[in-house]
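Mind looking over this structure? Questions follow.
Just one protein chain is left out here, and the rest sit where they should.
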Amino acid sequence: MAKRIDVSDLNVYYGSFKAVEGVSLTVEPRSVTAFIGPSGCGKSTFLRTLNRMHEVIPGGRVEGKVMLDDQDLYASGVDPVAVRRTVGMVFQRPNPFPTMSIYDNVAAGLKLNGVKGRKKLDEVVERSLRGANLWNEVKDRLSKPGAGLSGGQQQRLCIARAIAVEPQVLLMDEPCSALDPISTLAIEDLINDLKQTYTIVIVTHNMQQAARVSDRTAFFNLAATGKPGKLIEIDDTHRIFNNPSVKATEDYISGRFG
Amino acid sequence: MSTITGVTAPDETPGPSTGSPLGGGAAGTGRVGDRLFGGVARGAGLLVIALVSLIGAFLLWQAIPALARNEANFLTSREWVVAGDHPRFGIVELLWTTVAGSLIAMTIAVPVGVCVALFITQYAPRWLSRPAASLVDLLAAVPSIVYGLWGLNTFLPVEKPLEEFIQRWLGWFPLFNATSISGGTIFFIGIVLSIMVLPIVTALSREVFAQTPVTHKEGALALGATKWEMIRTAVLPFGRPGVISAAMLALGRALGETIAVTFIVSTLARGNDWSWSLFNGGETFASRIANNAAEFDSPQKAGAFIAAGLVLFVLTFIVNAIARIVIERRKAFSE
Partner (left out) sequence: MTTTNARPDAAVQGTVASGLGHPSRGREVRDQAARIVMWAAFVLAIIPLVWILYTVFSKGFHLLLESQWWTNSQRGITSRRVGGGAVHAIQGTLIQAAVTAAIAVPIAVMTAVYLVEYGRGRFAKAVSFMVDILTGIPSIVAALFIYALWVTTFGLQRVGFSVVLALVLLMIPVVVRSTEEMLKLVPNELREASYALGVPKWKTIVKVVLPTAFSGIVTGILLGLARVMGETAPLLILGPYTKSIATDLFSGLMPTLPTMINQDRNELAQAAAAERVWAAALTLILLVLVLNIAGRVVARFGSVKK
């Protein structure tokens, strides 16, 4: 079912510029892991290597291993397209396809993978929208444009779209930073439900959110501007926030910088 | 920068504070210079409106006497006798040739143009996309008379075997009936026109494709779409109004092309039998006017040709208006 992620000694480059250096960590299946750290420390960059989205930018490449259970995502012969089917992503700004209805948005990933047949699609769309806590709000207007929803609803739509293809892992890149507090709370509740089925990794610049939502937390930081980002510490959430082992972590948590 | 084709794509970002910066009022009241300058600017705008209206008005004015004296139905007659006491002239043949040639051009230019635009914006390696765009734009820089010259002398002999092939195997279909025309046909000018309007389709299409928001492309990729699937899901739907508008502009250009058509298409002898075949010769509105330019010595004769020009004006007006409306609606939608 939901898989574990094992990263060993990962370096991320854009061209010749090293953006992230020497990351090793483990993400347990069916748990929520949060990445925190100051702006520009490489947490989003690192997140994107988990579904090979960094390769969309010319010059993006990695050194090191990312294992999904027993599969190396970067082994030769592995197609990034297949990786992205297995490791889904939700973005900072909700991005439902503007020319598609709510139904079509959720079904988009399925149709691409050749799932046909109205009944089957109906079934999966309903299941995904329920899974994203959006079904009751939109069930009567599935044919309306996806862009017509509120921000929080749009983001839940994007989550429904992502889980419709039944990924093993769900990556979330600051999913609430563009939303109001009430929608944020709704998404956080949703994450709590989703973790029963998926392995979730969430990047957030909001420490309280990390504390609320995650089981484990990883703290990233830069040595200095222009230097690559590094993983400073990863531990159970309550330990990171109450009793961190590294001084830099403690400084960040208590707001001395960042 | 608008390209050689003079085509501009819609801005997705509003211009300097949507309209005149700072309203201009506060900075302008009371000064003579401002009053004068503003007046001149407004005058220039007024002049443009006046020019277009004048064109329509004048053509109408000069065409009406000739139309009034016309003893045949202008819209359905095939005859073209403009001199003498009993002028009889009609445009249906011109309409057929013009529209058929232009539609052939569109059938080729729009798909190819969109693919080239996709190539330039999505598939070409970084170092190639700018030079590639410039090269395709260069097609628009070639003057139409050169297209006419090259088309007739160099391209036609090469293309003729294709026509013969189609006539042999598909000649049973009315559009492809065999004819004895050895010169340029409607089919052939359609091909040449497609080359001429291709840069228009490409220029506008590639501007809208390049403006596809990155987040939608990434959203599609993150779902596990292949590159082509991403384009189908995010880029093409987003660019559809732009492509439609581009196609309209290209159509307008094809309808009005004069000199290449005049050089290439064989004019038919008067009184020949009607044929649906695309391998026939013929004249378009523009080429008939051009072929007879020397005969504009009496207002009556000229009037008939001006009437033909009026029809062409109306056709291109409508097509350009549609292009404009399609783009305006999309702009309103996204703002």
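For reference, chains read A and B in written order, and residue numbers begin at 1 within each chain.
Following the convention adopted for this analysis, contacts are C-beta pairs under 8 Å (C-beta built on N, C-alpha and C of every residue); 3 or more make two chains touch, one makes a residue touch a chain.
These numbers come from a predicted model, not from an experiment.
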(request) Please provide the labels of all shown chains that the missing chain touches. (result) A, B
(request) Identify the residue among B:Q62, B:T97, B:T185 or B:T212 that touches the chain left out of the display. (result) B:Q62
(request) Among B:L47, B:L170 or B:V214, single out the residue that touches the unshown chain. (result) B:L47
(request) Touching the absent chain in the whole complex: find that residue among A:G114, A:P181 or A:G255. (result) A:G114
(request) In the full complex, which bits of chain B touch the chain not displayed? Write them out. (result) 1-4, 6, 8, 11, 15-17, 19-22, 24, 26-28, 31, 33-34, 36-38, 40-49, 51-52, 54-55, 58-59, 61-62, 112-113, 115-116, 118-120, 122-124, 132, 134-136, 138-139, 141-150, 152-155, 195, 198, 202, 224, 226-229, 231, 249, 252-253, 255-259, 262-263, 285-286, 289-290, 293-294, 296, 299, 302, 305-306, 309, 312-313, 316-317, 319-321, 323-324
(message) What does the interface between chain A and the hidden chain look like in terms of residue numbers?
(response) 1, 68, 71, 73, 75, 77-79, 81-83, 85-86, 110, 112-115, 120, 124, 127, 130-131, 133, 135, 165-166, 168, 193-194, 196-197
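Here, only the chains that are shown with their structure count from here on.
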(message) Centroid of chain A to centroid of chain B, CA atoms only: how many Å?
(response) 48
(message) Touching residues of chain B toward chain A in the complex: what are they?
(response) 126, 213, 215-226, 229, 233-234, 237-238, 240
(request) Can you check the complex and tell me which residues of chain A touch chain B? (result) 51, 53, 56, 58, 81-86, 88-89, 91, 93, 95-100, 108-109, 112-113, 158, 161-162, 165
